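Apart from one protein chain that is not included, each protein chain of the complex appears where it belongs.
So that you can tell them apart, the chains are marked A and B in the order they are listed, and the count of residues begins at 1 in each.
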Amino acid sequence: MIRLVPRRQRSRAMVWGAPLLAVALTLITGGLTFAIMGKPMGAALFTFFVQPLTSVYGVSELIVKASPLVLIGIGLSLGFRANVWNIGAEGQYTFGAILGGGIAIFFHDSTSPFLLPAMLIAGAVGGMAWAAIPAFLRTRFNANEILVSLMLTYVAVLLLSYLVHGPWRDPDGYNFPESRLFPEAGTMPVLIEGTRVHMGVFFALIAVGVALLLGKGLTGFKLKLVGLAPEAARFAGFSETRIIWFALLAGGGLAGLAGVIEVAGPIGQLIPTISPGYGFTAIIVAFLGRLHPVGVLLAGLVMALTYLGGETAQIEIGVPAAVTGLFQGFLLFYLLACDVLIRYRVHILIGKAAR
Amino acid sequence: MSGFEHLTPLILTVITASTPLLFAAAGELVTERSGVLNLGVEGLMVTGALAAFAGTYVSGSAIIGVLCGALAGVLMALVFAALTLSLLANQVATGLALTIFGLGLTSLLGSGFIGVTVENLPKLYIPGLSEIPVLGPIVFGQDAMVYLSFACVGGIGWVLARTRVGLILRAVGASHDSAHALGYPVIRIRYMATMFGGAMGGIAGSYLSLVYTPMWAENLTAGRGWIALALVVFSTWRPGRLVVGAYLFGAITVIQLHAQGLGVAVPSQFLSMTPYLVTIMVLVVISRDRLKIQLNAPACLGRSFHPAQ
Partner (left out) sequence: MDEHNDKNKPDDGRRAGAPLLEARGLTKAFPGVIANDTVSFIIRPGEVHALLGENGAGKSTLVKMMYGLLRPDEGELFWQGRPVQMDKPSTARALGIGMVFQHLSLFEPLSVLENVALAVPGKWNPKALRKRIIEVSTAYGLPLEPDRIVQSMSVGERQRIEVVRCLLQDPQLLILDEPTSVLTPQEADQLFATLDKLSAEGRSILYISHKLHEVRRLCSGATVLREGRVVAHCDPREETPGSLAELMLGTRIAPPSRASTRRTTPRLRVFNVSATSSRAFGFDLKDISFTLHGGEILGIAGIAGNGQNELMKVLTGETKLDHEADAIRVDGAPVAHFGPIHRRLCGMAFVPEERNDHAAALNLALTDNTFLTGFSKLRLTRGGMIRSRRTLEHTKRVVDTYGVRTAGPRADAGSLSGGNLQKFVVGREIMQAPEVLIVAQPTWGVDAGAALAIRQALIDLAATGSAVLIISQDLDEIFAICDRIAVMSEGRLSPPVPVAQATTEEIGLLMGGVHAPTIPPEPEPEQREAAT
């Protein structure tokens, strides 16, 4: 029999120990999964988790995939701290890409240096606008932001599908559901020649830095307090409404930015599917990173590795790429389970002592 | 009369579209009444859908398939319950994890079933009765699951309102501290309610893959689990209203599909958006009345319970 004994004080060691433990457990489970699929466990794990990191290309791809995850994860972590459950980042990402990409399509022969900044701003604004809907409905009508933000994800993805199938379809594209390629001036500059690493990395790092500063300030305190003790926040005089708005706008803005960066960077045009589920994976990134900016940065890299590992494993050993989603699910499960160690000591009682 | 005859197939598809929503929402309603918020309905449904499809494919029997679906739902719910009830993990986060995990698991395991077909569920046929125009096929010509869904909702309503078991379930959701003080095993009761919700979610998924589509496709549920969650709020946690909600959504889904089929001059994507947009509208309309939600929502919904001292 297992009994949980509350700790008098949260264990600070376990705050960071739990995610490490969760990663370790995921590796073990992953190995077993490979074994069940009839793959050599060690070699498969190596292919999935290590091999991508052994080449410059692999590392550069890791960075490319981690950037949107970190950007979105930072935004979500701000909200999650305040118990504002924005799980529609995928939709905000998509709408940001639509708005920002729309500018590139509209000015497709522009060479102006202002095109890219305008797109980035439009992307962030688009993400905010999309997140403003659940913020408004929650603060004004008490409607659950989880369900509203999620429903809007489906709407945004359908809207993108409509646009690339219809009005924004590339006139010279042989009827493929794709927009034109963005002009040079509307593309993220590549940082390292020969790779896809682009300017977006800076945005992710800036977001981490700003979030770190926020955490040490009054705003960070408000978010934390609203999440941990909403009554105390009201008593202190912090407006819950404003916090909800802030959390959703920050999350939406960063997701929208990530969306436009992605279409202006690695993708270079609007297509029906512009995300391998970054908006949802970023939820795991936020939790795995303990809702702490530096943690989110590290977690973003870990989760990017699961995408990359999935692709590598598919090519090298013929494992379906869907294994990525499975591992991500395992990781989140283990993390949630390990989190119990922060507040409770686990006593294992055997036999008579259990009474 | 001919107008009505035209309507019959439409109504039949509405029933098919509504049944999975009704199952899933009814299960979630029981879970939530015990004070547990399982946001992983989507994960339960998609796992149930694949398990039922695979079960039917392997065994050749749809009944065994549905049982497999229910079992898969129970197992998923058990994971959720172990994390949230025994390990006191955050229910919102764990529900999300359940969905992410379910979608990942099924897209991995389901790849072999894409493009495969299975036997459909048999429809009821009562000579004479089923031949009555309009009413016959609607009332007497459904498959067993449709009747089962109504029986479940009726049964849940009766149990909640009229029996001791239902009273205890409501009590645990209203105040786990009081229930604990009276000696009720709060955690065990919540385990049961969560697993019941899991079974119902699994059955809902089964209906999707065996009857509604009927085939396996990745991400087959397409947000229906989330809509089921919204339906529970819409019903203000009362089983009777669940039927209204589920059929309203079933009807919207079918009408927009028919509109797409008829080539209405609205792009299909906009029509496809309607169920999601209507969900948002319905949520707003119901949630606007804070006092009503406060009075009807189980007071302990989403709160962890640890019988510390």
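Just so we're on the same page, a contact is a pair of C-beta atoms (placed from the backbone, for glycine too) under 8 Å apart; a residue touches a chain by one contact, two chains touch by 3 or more.
Just so it is clear, the model here is predicted, and its values are computed rather than measured.
Only one of the listed residues, A:13, A:43, A:192 or A:236, touches the absent chain: A:236.
Within the whole complex, the absent chain has one touching residue among B:12, B:64, B:82 or B:174, and that is B:174.
By the touch rule set out above, chain B reaches the unshown chain at residues 163-164, 167-168, 170-171, 174-175, 177-184, 291, 294-295, 299, 309. Although one chain is not displayed, chain A still touches it through residues 5-10, 213, 216-219, 221, 224-225, 228-229, 231-232, 234-237, 239, 355.
One rule holds in what follows: only the chains that are shown with their structure count from here on.
Averaging C-alpha coordinates per chain places the centre of chain A 28 Å away from that of chain B.
By the touch criterion stated above, chain B contacts chain A in their complex at residues 39, 79, 83, 86-90, 92-94, 96-97, 100-105, 107-108, 111, 222-223, 226, 229-230, 233, 267, 269-270, 272-273, 276-277, 279-280, 283-284, 287-288, 290, 293, 306, 308. Of all residues in chain A, only 2, 4, 6, 85, 87, 133, 137, 141-144, 146-148, 150-152, 154-155, 158-159, 161-162, 165-166, 280, 283-284, 287, 320, 322-330, 332-333, 336-337, 339-340, 343-344 touch chain B in the complex they form.
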